[in-house]
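Note that this complex is displayed minus one protein chain, with the remaining chains in position.
First chain written, first letter: the chains are A and B, and each begins at residue 1.
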Amino acid sequence: MIPASFDYVRPESVDEALEALTDAGEDAKIIAGGQSLMPLLRMRLAMPDTLIDLDRLDSLRDVRDDGDAIVIGALATHHRVLRDPLVRAHAPLLVRATAKVADPAVRHRGTFGGALAHADPASDLPAVAVALDAELLARSARGERRIPAADFFVDWMTSALEPDELLTGIRVPKPGEGWGVHYEKFHRTAQAWAIVGVACAVRRDDGRVGDARVALTNMGPVPVRCRAVEEALAGGAAIRDAAELAAEGTEPPSDLDGSAEYRTHLAAVLTARALAAAAAV
Amino acid sequence: MTDRLEGWEKVTGAARYAYEYPLENVAYLAAVQATVARGEILAVDAEAALGMPGVLAVLSGGNAPRLAPVDDGELAVLQSRRVAYRGQFVAAVIAETPETAAEAARHVRVEYAPEAADVLLRADHEGLYAPEKVNGGFPADTESGDPDAAFAASAVRVDATYTTPAEHNNPMEPHTTVALWEDDGTLVLYDSNQGPSAVQSTLAEVFGLEPAQVRVISEHVGGGFGSKGTPRPNVVLAAMAARVTGRPVKFAVPRRQMWATTGYRTPTIQRVRLGAGLDGRLDAVIHEVVAQTSAVREFAEQAAVPARMMYRAANRRTRHRIVRLDVPSPSWMRAPGETPGMFALESAMDELAVLTGVDPVELRVRNDAPEDPESGLPFSSRNLVACLREGAARFGWDARDPRPGVRREGRTLLGTGVAAATYPASTRPGEAVARAEPDGTFTVRVAAADIGTGARTALAVIAADALKTDLGKVRMEIGDSRLPRAVVAGGSAGTSSWGTAVVRACEALLVRLNGEIPPEGVEARASTADEVRSRQKYARHAFGAHFAEVAVDLDTGEVRVPRMLGVFAAGRIINPKAARSQFVGGMTMGIGMALLEESIMDEAFGDHVNRDLAQYHVPTCADIRKIDAVWVPEADPHLNPMGAKGIGEIGIVGAAAAIANAVHHATGARFRDLPITPARVLAEL
Partner (left out) sequence: MPRIRVEVDGSSYEDDVEPRLLLVHYLRDRLGKVGTPVGCDTTNCGACTVLMDGLSVKSCSVLAVQADGREVTTVEGLRAGHPMQRAFHEEHALQCGYCTPGMIMASIDLLRENADPSEDEIRDGLEGNLCRCTGYQNIVRAVRRAATEMRRPASEEVTS
C-alpha cells in the first residue's frame, strides 16, 4: 500500500518550517518520525497535499534543563528520551511509558512531540503528559505559547495546535523528591495498542500515598486525568478504594478489543496496580 | 540434525521469492475490490484512471479476456457482473510503477446495484445443506449403531456446543505472482504457492492451454498454511494483465486485500454429544458441524471427520452442514477439519473427564481405539497412548490435583490441561527423477514446494539415504512445474508423497549404475501411481498429545501460557531440527487460535472488519514462552519407504483444546467459544 502523492518540503530551520506551514495551508501535514503517520498515509486515511518533514530541525531534538522543569525537544525520539540523563532524572514516568511504546524500531524513529501532536487517545504518551502537568510549547509566526497538556488534547486525534503552529517542545515540571512512578499497559499482544493504560506518579507521606497524579490512556477521545482518584488518595483513601474511582467521568470506547464496560473495569484494576507499583518504589 | 539446505540463502537475503525475480520491462498491478457484499456491477468507469500518465490498462468485466470455466468459481476473475462478496476483485489497473497503479486503482469508479447480503453463520440458517463430500473427499454424514438411543441411555452425558471463529492464515509473504507470456504463447508464472504442478494444470485449464504451455516457478515461498494450496484469484488476474499488456506483470496482494481474496478458515458451530458409562468408556459419539462457504466456491470444512476414528464407541454419528453466504470463500488453513473439530471433541472429552472424575489422560487411554472404529481397518500404527504417557511423565502430570479453581498465586489462577491430536498420514501419487552426474554427484528433481516446511532438506536426506551417499553429494531441484509432477504441499502429504517418488527414482537409478558414469550422466524416473494405489488397506494417522499450563489473571481475565509440551507419534522423523520447529510452530499458531485469532464479520458492512495485522492479533515473540515438542519412537512399515508421517499440521490440532481445558482447570469455567479473550474470561470469574 502506497501513499497518495504529495508535495514534500524539508525546512532547514524552525522559521522555515513555520513559513512552509503558512504557505501550505490547511492541507499540510507535518511529519516528524512518521511512525504514526506513515501507516495512515499508506492506508490513505491521511492524504495531505503537502508533507512538511521536520527531519532537519536538529535543534528540536535536545533536552535541556530549564530550572524547575526540563524541556524536551519535540523531535526527541523515543529512543533518545529513554536514554537522556535529564529525562531519566526528572521524568522517570515518561521513561517507563516510552519503553512501552510500540517496538524498538518504531522507537528509533518516533518522537515524543509527534506522539503528542498526533493526539491519538490509544497512544501511551498523551496520558503521561497529562499526568505530569506538562506544557506544550507551540510556535507560529505569531509567537510562542504554552499549552497545558490538559488543554492540548481537544478531541479524538485533534490537538489544540492551530494550523500554522508547530509543536517545538514539551516542558515537564521537575517533580521534586520522593515520587514513585509506573505505567501500566494492558494489550492483547506485545505489539498491540493499549486497551487501557494508566500513567501514575505518587509521593509517599509517612508510609502512605499522599500526592498522586493519575491519567488514563484510551478511556475516551482524549487522555483522562483521574482527579477523583487523586483527591481520594489525598483524603487518605486506600489505593484499592481510590482506584475504584478511576473511570469516573470517562467515555471509554467500545471496539474489537474491548467493550466500554470492560474498559471501565480495567481502568480500576490497572489503576490499582499502577498505584501499588509506583508506591512501592 | 541437518541444517536447512537453503538456510544460508535465507539468512543473507539471497533467497528469491516470487516478486523478486529480475525481469525487464515489468508493469505493476493494483486490484480494485467490490465495495458491496452482494449485487450486480452496473458500470465500470475507467476513464479517469486511463487518463493518468503511466497507466497501461484497466481490466474489468467488460474487457477482460474470457476464461474457461473451472470448478473453483473464485478463478472466474472478472467474468461476471455478479458480486459474490465484499472485497472480490472487480477491476485491475496495470501501470508503469506500483505507485501509479495504486493511485489509478482509486480512480476506477464502479457502480453497483447492491442487494441485501447474508453474511452471518447461524446454526439454524435456512440455507444449510449437506454437501456431497466434505474437504478431503469424505462423506458428509456417517452413522453406525443407534447413537441417539445410546446417548439417551448413557449414565454420563456431555452435550455441548462449541464455536470457532473465522481465522486467517496470514503467511508472512503475501500471495504474489509475476506473470509473463512468452512469444511462443507460453505462460510463465513466478508465483508464491504450495504446488507448482497444481497451479500449472489449473491455470492451463483456465486459459485453455496445454499444461506444457504453462510454467510455474516457486523456488522459495514465504509460508502458506493452506492459503497457497490452490491458485487464488491473484494468479489469474496477473496472467490476464500480462496477456493484455504484453508485459511481465507483478502483483503482490496487499495484506488488507488478502483477507477477502486468499482464503481463510470458516467459522464453525459444533455440537458434540458424548455418552459414557460411569467409568468414562464411550458408548455414543455424536459430532455435528455447521460451517459456511461462499456463493462461488463450495468448501466444506470436515470438522467432524476426526470424531470418526479418534475413540472407540459402538454408536456414532457425524454430520456436516454448510450454507452459502455472501462472504469470501473459505479454504484450507493448517489442518482444516481437524483443527476446529478437535477443539470441540477434545474439549468435550475434558468435560467428560470432569463429569466422571476420570483423569483426562486416563480417559483418553481408556477409550483408545484398537482399530479404526468406522472402517474396522487396522491402524498402520497408533501410538496415542504412548504420547499421552510420555507427555504426562515429562510434564509432571501425575502430581496434578484435578480440582478446578484451587491453584492461586496472588491474583493469578493456575491450571493445566491436556488434549489429543491426530492427523491423517496420506501418500499421493507423483513422479521424481534421479540423475547420476559424471562428477559423482546426484541431482534429484521433483516439483515439490518448500513453503518453509523444510521439504527441500528432507527430500535431500531421503535421497541421500536411498542412494547410500552423502547429503553433500545430492542436489535437490524443486519448485518448478517443469520438474516431475508432484502433489501440493498440503494435507501433510508432501514429504510422504514426494519422498516415495524420490526413493523409487533413486532405487531405479542405483539399478542402472554399473561402474563409470558416461558424460551425459545416467537418469532414472519413477512414478508412484501404481504403488500408492495398490497399497494394503490401513487406517493411517499420526497422533499426539498436548499439555498446556495456563496462568489466568483474576482481575483482567487475561490468559497466559507459560509452558506447553507436545508429544507426537509421526513415524520416522526425517530431520529432527526442522521437525521440532514445525511442531512448535503449529502449537504456537494453536495458542493464537485459543487466545487471539478471530476475523470479525460485520453484518452491516458485510465483511471482516479487522483486516490487517494491527487488528488481527497473532502472537509475537514476547507473547510466547516455553514451548517444546518431542516425539515417541514409531516404526510403521505400512506408510512409505521412509516410514514417515506428515508433520506440518498435527502441531496445531488439539492445541487450542489443551489451553481451553487448562483454563477450565485454573478457573472452573468452561470456554466453548474461541478465542478465549480476557473479557470473556473475566465475565466467568
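Methods note: contacts are C-beta pairs under 8 Å (C-beta built on N, C-alpha and C of every residue); 3 or more make two chains touch, one makes a residue touch a chain.
Since we're looking at a predicted model, the values are computed, not measured.
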Worksheet, complete the sentence: Given B:Ala150, B:Leu352 or B:Ile627, the correct residue touching the omitted chain is B:Ile627
Worksheet, complete the sentence: In the whole complex, of B:Ile94, B:Val214, B:Ala313 or B:Ile451, the residue touching the missing chain would be B:Ile451
Worksheet item: Any idea which of B:Asp45, B:Glu99 or B:Glu437 touches the chain not displayed?
Response: B:Glu99
Worksheet entry | Chain not shown: contacting residue from B:Thr164, B:Ser481 or B:Thr588 | B:Thr588
Response to the item:
Sole touch to the unshown chain from B:Arg82, B:Arg109, B:Arg122 or B:Arg256: residue B:Arg256
Worksheet item: Pick from B:Leu121, B:Val206, B:Val221 or B:Ala658: which residue touches the chain that isn't shown?
Response: B:Val221
Worksheet item: Taking the full complex into account, what residues of subunit B touch the chain not shown?
Response: 3-4, 6-17, 19-20, 22, 98-99, 170-174, 220-223, 225, 252, 254-256, 451-454, 577-578, 581-582, 584-589, 612-614, 618, 620-622, 624-628
Worksheet, complete the sentence: Residue positions on subunit A contacting the omitted chain are 1-8, 10, 31, 34-35, 38-39, 41-43, 51, 53, 55, 79, 102-106, 108-109, 190-191
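By definition in this document, only the chains that are shown with their structure count from here on.
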Worksheet, complete the sentence: Distance between the CA centroids of subunit A and subunit B (whole Å) is 42
Practice prompt. Within their complex, state which residues of subunit A touch subunit B.
Written response: 1-2, 4-5, 39, 43-44, 186, 188-193, 256, 258-259, 262, 265-266, 269-270, 273
Response to the item:
Counting only contacts in the complex, subunit B reaches subunit A at residues 98-99, 102-103, 106, 254-256, 555-556, 558, 596, 600, 609-610, 614-615, 617-623, 677-679, 682
